[in-house]
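What follows is one structure encoded as structure tokens, with my remarks underneath.
Of the protein chains in this complex, one is absent; all others appear in place.
Naming follows writing order (A, B and C), and every chain is counted from residue 1.
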Amino acid sequence: MIKVGIVGGTGYTGVELLRLLAVHPNVELKAITSRGDAGLPVAEMFPNLRGRVDLAFEDPAKANLAACDVVFFATPNGIAMQQAPELLAKGVKVIDLAADYRIKDIPTWEQWYGMTHASPDWVGKAVYGLPEINRDAVKKAQLIANPGCYPTAVQLGLLPLIEAGVIDVNSLIADTKSGVSGAGRKAEIPTLFAEASDNFKAYGVPGHRHLPEIRQGLSLAANKDVGLTFVPHLTPLIRGIHATLYARITKEADFQKLFEERYKGETFVDVLPAGKHPETRSVRASNVCRIAVHRPQGGDTLVILSVIDNLVKGAAGQAVQNMNLLFGLDETAGLNIVPVLP
Amino acid sequence: MIKVGIVGGTGYTGVELLRLLAVHPNVELKAITSRGDAGLPVAEMFPNLRGRVDLAFEDPAKANLAACDVVFFATPNGIAMQQAPELLAKGVKVIDLAADYRIKDIPTWEQWYGMTHASPDWVGKAVYGLPEINRDAVKKAQLIANPGCYPTAVQLGLLPLIEAGVIDVNSLIADTKSGVSGAGRKAEIPTLFAEASDNFKAYGVPGHRHLPEIRQGLSLAANKDVGLTFVPHLTPLIRGIHATLYARITKEADFQKLFEERYKGETFVDVLPAGKHPETRSVRASNVCRIAVHRPQGGDTLVILSVIDNLVKGAAGQAVQNMNLLFGLDETAGLNIVPVLP
Amino acid sequence: MIKVGIVGGTGYTGVELLRLLAVHPNVELKAITSRGDAGLPVAEMFPNLRGRVDLAFEDPAKANLAACDVVFFATPNGIAMQQAPELLAKGVKVIDLAADYRIKDIPTWEQWYGMTHASPDWVGKAVYGLPEINRDAVKKAQLIANPGCYPTAVQLGLLPLIEAGVIDVNSLIADTKSGVSGAGRKAEIPTLFAEASDNFKAYGVPGHRHLPEIRQGLSLAANKDVGLTFVPHLTPLIRGIHATLYARITKEADFQKLFEERYKGETFVDVLPAGKHPETRSVRASNVCRIAVHRPQGGDTLVILSVIDNLVKGAAGQAVQNMNLLFGLDETAGLNIVPVLP
Partner (left out) sequence: MIKVGIVGGTGYTGVELLRLLAVHPNVELKAITSRGDAGLPVAEMFPNLRGRVDLAFEDPAKANLAACDVVFFATPNGIAMQQAPELLAKGVKVIDLAADYRIKDIPTWEQWYGMTHASPDWVGKAVYGLPEINRDAVKKAQLIANPGCYPTAVQLGLLPLIEAGVIDVNSLIADTKSGVSGAGRKAEIPTLFAEASDNFKAYGVPGHRHLPEIRQGLSLAANKDVGLTFVPHLTPLIRGIHATLYARITKEADFQKLFEERYKGETFVDVLPAGKHPETRSVRASNVCRIAVHRPQGGDTLVILSVIDNLVKGAAGQAVQNMNLLFGLDETAGLNIVPVLP
């Protein structure tokens, strides 16, 4: 059994990790920390965990995380970069669900996140945990930078085209829509039910922190800086991301087949038959990304539709997938979930 | 492996059975029928099942259901009473998720359901599949009448009090609220998103078909006819039933303890600590019923709050629980699901 | 033109007052205050008011409220009781949308609201602003205690029966359901979209502040203390209250006719034909209360269904109705709104 610790378990990625790990066949939950709620039984905050998780939140200063095999950071940005190095030094593996180790270029990270990086040396050693791109590196890593939700949906949708060199990488467009849980479990007015329900809006159009992360991933595949317009929207779902991706074709190909071959054998990426439209609910509560490839009216613009559950493939599920790889388990262990529909 | 057939798999109880059975460790899905959609791959109608269920819907006239160990009827009322007897005669076990075999009194059934019963002799042999009440009988049954959604939530909430003889059974009130999936996957205007979203209403106040079913169960426990006012409401949830139950105290007792003892050892009934309020989402996608016991201002009225997922404990999950009992499996096999929250 | 001021305009009752008053033919908006947002144009916080309200929030200490003919307090409980007396002394009329002046018995108020009342002498002079009960007193009042949302829906549903002396007032039950805007525009986790959407729960079952207010109104009509069990629930609507009311019949009557006669001539109370069920959306954004009367299976229990928009008839609309009465205007001025459906 893998001994697991979670730092910062009171947010949505925390409770989602607990939902998955509570029934993971190879995991023993050892500790979960929260500065503000130390002492509170986890199941009192999250009643879905009654009878499934007996732990109480522990004070981070007192929890014996060093005794764990792996520690997940489900914390706000800026925490893991301070606390992970001590654990890493003791040989503990770390999976950071925040953004601290995702961006390789430190000045870029510092500019977008507005802080000085506390452990820049670890950034270079961190492996970007998108297994469908980086599986071998993930297996050997000690520190995993778990990708953001939008970056997962957008990269899985665009990378096959970029790798194949069939689109113009200077004029990519990612029009993305997220459920409200993507904003986290924070007491804020704009995400109140009475504000976000029956409402739709774009936000962060001038610049969103996931832009440099996506650009880094796509540029790596393109071997050059890509041009990307990234527009996120808030939509009244609890869970789910829908990315609508636009790319100009530069080289003819069988695009449907290109995707099918690229993701053949990938358990968690499902390329829909031609002509279909994926729905966010078709992946609800599961680790699957579903993708459809369209070329409207046979024109020169490809439209790729990519959906994930932002809390699973976009966060906690992908983290568990990475953990499975890190420990040589079946990649699907604990993730054999049929999406919940309706 | 238990060979399983499903009759009428295109509704919400059908797809929910498939979600549960697709990962049930002891089940082999053999056939699923639909008159209208024969030939269509199941996963084309329900994309959450892509890669999980390879069957196509079969014409009910052609499917070899007699080769199954158990057949679930996820059909509209009035189908099982016609088709189940032939299977039963061949020794197949049958679990009917519709109402055909729930009401013991044939005239009462015929009055509320507006049809002549086609196999009244089987009504007497059918076992009402509420395991927390009827576990031993379920184990030995050949034909299970799987309870309705409202009846499950209401009976689990009231029976401990009635069995203990501590309330007035002449003036019971069940104010119940259901998510919209309870109305089924039928093309009808009142359950359109633009009608049912951001809206709340009562319906069926003059009389709802679940009333005689609930009254039968409660009267059996009370050893006399009970008086019950039953008011259902439609609330903008996909899944979930919340029953708010009112009963006048006739005999003092430690009501909290009474419930805790009654359900001690029941995996799927969770009595909350005193003072708590259960939320429908705390059971979402799981087979659990959560119950809270209140006595406002120490008065003479008890308020019992009981929540279930109408598609799981209120339909498909309870059916799987009954199947597990029928075949001597662990009662929780295939039902080890952590509720999905948020 | 009536010169109007609003104290505390940043909540949902504030923006709703502005929506109504911005197009009221007899009103000139003079000032709107907010301690935290002084200087901010109102339309920047509430974009629906762009081009309709040109005011900015003013510091309450600086706003010239004494120059207004009437001041609405759309503040948290405990503010009006401190600030209204100074305005009242200067002859300004005051309509308090909070609870400060609703409960005549000071110790009861202090117990439920957890504060010492700052102007108990004004409590006796305040008129409870439910025009359908108190129209004449409202017309002559200087200080109006605008009723709570639940109390409006429950009292309009039960008072005709109590006034007629046809029900047992010792065992009344009010099972009420509210949209999330009823919780106010406050940054709190339980009312986040990801918490309150697709979820249903009871709350405050041990005791809710609207209980003494309802009890006071009903007891006044009954000429004795009534017994009431009051259970509020949170339902995923933005706006709307649905009260389901249960009463035991003590005297036969034509209950449908009783309601129709009681509310004949009332513009804002609509008694539905027998057998109908009111929907919250049928009153959305309007000042109407719709009521239906049921007697299931001809038994001894009446079920009254009463719906309002909690922000209109349950708050701002009723306040405007009271203002119209206070100033001798047509009671419907500014309230001639067709409910928004779908």
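Convention: a contact is a pair of C-beta atoms (placed from the backbone, for glycine too) under 8 Å apart; a residue touches a chain by one contact, two chains touch by 3 or more.
All values reported here derive from a predicted model rather than from experimental measurement.
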Touching the absent chain when the full complex is considered, from A:F230, A:F255 or A:F268: A:F230
From C:A141, C:A285 or C:L302, residue that would touch the chain that is not displayed: C:A285
Absent-chain contact - pick from C:A80, C:I238 or C:L326: C:I238
Among A:P47, A:P131, A:G217 or A:G240, the residue in touch with the chain that has been omitted: A:G240
Sites on chain B contacted by the missing partner chain, in the whole complex: 12, 179-181, 183, 185-189, 191-198, 236, 238
Residue numbers in chain C that touch the chain omitted from display: 12, 15, 19, 22-23, 46-52, 181, 185, 197-198, 238-239, 270, 272, 278-279, 281-286, 290, 311, 336-342
Touching residues on chain A - with respect to the absent chain: 171, 173, 175, 177, 179, 194-195, 198-203, 205-207, 227, 229-231, 233, 235-240, 242, 244, 246, 248, 275, 277-281, 284, 294, 296-297, 299, 301, 303, 305, 307, 342
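By definition in this document, only the chains that are shown with their structure count from here on.
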Interface residue identity across copies chain B, chain C - same or different by half: same
Centre-of-Cα separation between chain C and chain A, whole angstrom: 45
Intercentroid distance (Cα basis), chain C paired with chain B, Å: 39
Residue list for chain A, restricted to those that touch at least two other chains: 12, 181, 185, 197-198, 238
